[in-house]
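This is the structure, below, for whatever I ask next.
What you see is the complex with one protein chain gone and the rest in place.
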Amino acid sequence: MSSYLLVHAESDREYLRGPGEELQTDLGVLEVPEDVEHGQVLETHLGEAFHVRRLRGPDLFNHFERTGAPMMPRDIGLVIGHTGAQAGDRVLDAGTGTGVLSGYLGRIGAEVVTYEVDAEFAENARENMAMGGVSDRVDVRTGDLTEHLDDLAAGEPFDLLTLDTADAAAVVERAPDLLVPGGYVAAYTPFVEDARETELTAREAGLGTVETLETIQRELTVDERGTRPSTAGVGHTGYLLFARRID
Amino acid sequence: MSSYLLVHAESDREYLRGPGEELQTDLGVLEVPEDVEHGQVLETHLGEAFHVRRLRGPDLFNHFERTGAPMMPRDIGLVIGHTGAQAGDRVLDAGTGTGVLSGYLGRIGAEVVTYEVDAEFAENARENMAMGGVSDRVDVRTGDLTEHLDDLAAGEPFDLLTLDTADAAAVVERAPDLLVPGGYVAAYTPFVEDARETELTAREAGLGTVETLETIQRELTVDERGTRPSTAGVGHTGYLLFARRID
Amino acid sequence: MSSYLLVHAESDREYLRGPGEELQTDLGVLEVPEDVEHGQVLETHLGEAFHVRRLRGPDLFNHFERTGAPMMPRDIGLVIGHTGAQAGDRVLDAGTGTGVLSGYLGRIGAEVVTYEVDAEFAENARENMAMGGVSDRVDVRTGDLTEHLDDLAAGEPFDLLTLDTADAAAVVERAPDLLVPGGYVAAYTPFVEDARETELTAREAGLGTVETLETIQRELTVDERGTRPSTAGVGHTGYLLFARRID
Partner (left out) sequence: MSSYLLVHAESDREYLRGPGEELQTDLGVLEVPEDVEHGQVLETHLGEAFHVRRLRGPDLFNHFERTGAPMMPRDIGLVIGHTGAQAGDRVLDAGTGTGVLSGYLGRIGAEVVTYEVDAEFAENARENMAMGGVSDRVDVRTGDLTEHLDDLAAGEPFDLLTLDTADAAAVVERAPDLLVPGGYVAAYTPFVEDARETELTAREAGLGTVETLETIQRELTVDERGTRPSTAGVGHTGYLLFARRID
C-alpha cells in the first residue's frame, strides 16, 4: 500500500503519508483516512487544505529519507531506457542506499532483490519502500552482494543487474552466471577509473553490446531576451555501463 | 501476447517472431511453437540454432518496423525518469510514429492512448504493438490529437502526456484539463524554437516545475592506451520539456 | 608602456601598476620605479615584498576595471584560434566593453580599432588599454560602429572583425566590404536567436566557411578517490560565429 503525496496548495509544501497515518505540521494535524484516494482534498484541524496525489518517481527522489546522495531521476531513467527494465523483470540490485532506484523499479512492476551493507541504511530503505508502496516487490537485504554471488548464481536468473557500489566490477564479472540470456547489467560509477574497470571486466566476462556512457544535461533558459543553455551549468553525476548477456 | 527475440548465436542475427509464426531466412525455416518460452533453443529445418529470449525495450527500438526516426532509448528513459512513468499510469501520447515510446510505456505497465495522423503509420504501429506484446495496453488511434482535446478533457484525466509532434504546444496548452493533479507532461522537440514555444506555453498554462533539458551523451573509449571520451561524438537528438500540473 | 603585475607572495594578492605609479594598501605604500623590470622584488615602506611580473592575458581578465561581464579567456582564445588573429592584423572590433578582447589582440601584435557606444565605458577601456600596455595599438572610439560602416568600408580593409554587440548582424552584413579577401569575422552572441540571425546574415552576405559553434568546458576533478568531470558544472557563455570573406 503506497503513501500519497499531500500537497498544501498555497505554500507548495509537500509530505508523503500513507492511509491511517498522521501529518503534524504548523499547518495543523491531519489524519489520513484508511480509505484515502488520490484526487481528494483533506483538511487539517486548522482548516488548511491538502491535495492528495498519487506518488510518482520524482516524489520518491524528493521525499524519501536519504542515507547519502541517491541516484538522480535522470540516471534512473537512463538505466530504464538503455536496459528496457519492465514489468515482470527480476532485478538484482546493489547497493540500495536511499532506495530511489529500487522504488522506481518497483513502481514499473519489476521484482527487485537489493543488497545494502549498512544495516541502518537497509532499515531506512525498507521504510522508504513501504512509503513508496513497493514493499511487496522490493526485498531489501542487509549484506554484501559479493558474498552471496554463488548462492544467487545457483538460483533463478535475473533479467537485470543494477549496481551502484564501489566494487561493481566484482559483480559484473559474474553477470553471465546471474543473468538470463539477453539480460542486462547496468553499473553506475562516479569515477573514470571505476568506469574503466567495469568496462574491461564486462568485456572479459564475455558480455555483449558493452558501452560506458557519460551524460551531460543542461537546462534551457527561456526569457524575454532570448533562449540559451543555462549559464549555471549542470555537473557530472556518474558514468553508466551497460552490457548484455549475449550467449 | 508478446513476440520473442530469436537470436542466431553464431552470427548475432536477431529476429522478432511470435508464437505460431514462421521465420524464413537463408538459415532455413523455423516454426515458432505456440507454447514457446524464453530460454529455449529452436532449430531451423537446416539445423541452425536460434535462442529464444524475452523482449526488452532496446529490442523494440532495434526491430520494430520503422516509419521515421523513432525516439531513442536514452530519451525514452529520460521521459520515464523525469516523469516517473509507472505501472497503472494512464498515458496520452502523440504522435505514435514507430511506437517505440508507446511500446516501452506498455511494457512498464502503463495504459496508453496514442494518436498518429498518418493512417499507414498507425497501422504499422499497431503491428509493432502486437509484436511488442502490448496491444492490450496501447490503443493506437488514427487521427490528430489536437482535434480531440475537448472530448479527452471531458473524460477521465491522464497521469502523463507524452508529445513528439510539431504542434506539441497546442496540447501543452490544454495539459491542465487533461492531467490529474500532479500529472506530468513531457514534450520532445528537436528544434530550439519549438522548445522555447513549449516552455512558454507550459508556463502560461500554469503548469509547475517547468524545465526544458538538453542532453549530451558520449561513449567512453577504453583501450590499452588509456581512457577518453569517444572521438566520434554523439549528436543532438531533441530537447525535452517536463512540466507538472500543480493545482 | 605596460603595467606590471605586482604579486604579494605571502598572500597571493595582486595589483596592476605602471612605472612611476604608486600602490597604497594596508601592506604599505610602494612606489614603482620608472625603470622597473619584471623579475624584480619591490618593498613597501612597511617592508612587504612584492614580486614584479610581466602582464599576461589572464591578468587583464582578472584585473581590468570592469564595465559589464567581459569575454572570458576561453572565448577570446577560441576567437584567436578559429580566425588565426596574428601580429600585424588590422582588427575592427565592437563593442569594447571592458576591453579584455582588445587587450589580448593588442598583446599579440594586432592593430585594433574598437567602438564603444557608452562614453564612460570607452574612457574606462582606454585606461585599461594603458594599463595593458597596448594604447599604441588599440584605438578605442566612442560611438556606434553601425553608424560608421560606410566610412570604414571606404578605407583600408581589415583582416578581422570581432563583434560582441546586440546588433552584430548589421555589421556581419557589411563584412565583405570591410574585410580583405580571406579575412574573418567572429561574432559572439549569448542567445540562440541572435546566433541564428548572424549565421543567416553571414550566408546571405556571401561569406564562406560559415559556422556557429557552442563550447562546453568542464574542469576535471582529480583527487585520491579518482578522476571525474567536475560536479560543479560550467555554464554557457555564448555562441561564436566564424565566417570568412572568400572572394
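A few remarks follow.
Going by the order they are written in, the chains are A, B and C; count residues from 1 in each one.
Following the convention adopted for this analysis, a contact is a pair of C-beta atoms (placed from the backbone, for glycine too) under 8 Å apart; a residue touches a chain by one contact, two chains touch by 3 or more.
Being a predicted model, the structure only gives us computed values, none of them experimental.
Across the entire complex, contacts from the unshown chain go to B, C. From the set C:46, C:69 or C:213, the residue in touch with the chain omitted from the display is C:213, counting the whole complex. What chain B contributes to its contact with the hidden chain is residues 190-194, 214, 216, 218, 225-237. Looking at chain C, the residues touching the absent chain are 5, 7, 9, 12, 38-39, 51, 53-60, 73-87, 104, 107-109, 159, 180-182, 184, 192, 195-196, 199-200, 208, 211-220, 222, 227, 229, 239, 246-247.
Everything below uses one rule, namely that only the chains that are shown with their structure count from here on.
If you average the CA atoms of chain B and of chain C, the two centres end up 48 Å from each other. Between the CA-based centres of chain A and chain B the separation comes to 21 Å, rounded to the whole angstrom. Counting partner chains per residue, chain B shows two or more touched chains at residues 192, 216.
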